[in-house]
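Starting off with a structure, shown below.
Note that this complex is displayed minus one protein chain, with the remaining chains in position.
Let's look at chain A:
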Amino acid sequence: MYTELNSILNTTPDSFTQGEFVLLSDRQSDASFLIHHFLSLYLRARCKVCFVGLVQSFNHYSAISQRLGVSLTQAKEKGQLVFLEGQKESLSVLIPQENDTGSQAMDFLRDPSVGLKSLYDVLLSLGVSAGAVLDFSHYCRAIVCSQLQGNVVMLVRCDGEGEEDEGDDEGSERLMKGLTHQCSLTLHVQGLPTGYCRDIHGQVEVCWRRRRGDGQYTQKKLFQYKVHDKGASFFAPGTSSAVL
């Protein structure tokens, strides 16, 4: 849980909006540090969390959360956290026979849970179509957000260079657009447009999409961030400690 990000998003472990669908996306950078933020935030808020880990193993998340002050093993023992190891299950699927991994994920939803996270670009690279992933996220949202008043947090990666006429990248771009439409809060992580910098790892664009009586209202804010060992710090563009 990064305190600066909490103040940006106006969330605390005691109060955050329920029924939200948060989308984390990145383009040519790595937004997984945001996953750790949300994971530790929800665990500190004492919600039940269901985590689908497709890319890294449980030990990886556990080691990092330890540094952020949350113990995943304890949460798992208490029953607060349900961790689904995508990698181990996938091996049993990939080698003897192939199964549609999308259908496997549907079984996970039966748990009554508040938070749900996953990493969806891996599903795309495994051959699940963008349409299936969009359907899955729609069902997630319907069940978790509307019925159970929970939150869904999803991480998507887009590798496109931003050209819309790339026909073969339609999978990930289409997925991005579909998911952005469905969600209520987006955090888009990008590298700095001016190039690589050792002290500023990139920029985050936070976009709230709220529905009000007269229509959709979007509010955007841009921050720069730096990831270090025990967390991440966020600051307004140009106010990095390396510059000032």
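Methods note: contacts are C-beta pairs under 8 Å (C-beta built on N, C-alpha and C of every residue); 3 or more make two chains touch, one makes a residue touch a chain; residues count from 1.
The rule we apply is simple: contacts and distances are computed from a predicted model.
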*Look at the options "Alkyl transferase", "Prefoldin subunit 4", "Elongator complex protein 4" or "F-box/kelch-repeat protein" and return the one that UniProt uses as the protein name of the missing chain.*
"Elongator complex protein 4"
*Among A:8, A:143, A:192 or A:207, choose the residue that contacts the chain missing from this document, as touch is defined above.*
A:192
*So that we can see where the missing chain sits, which residues of chain A does it touch?*
28-30, 32-33, 36, 57, 59-60, 63-64, 67, 87-88, 90-91, 94-95, 97-100, 121-122, 124-127, 157, 159-161, 166-169, 172, 190-198, 201-202, 227-232
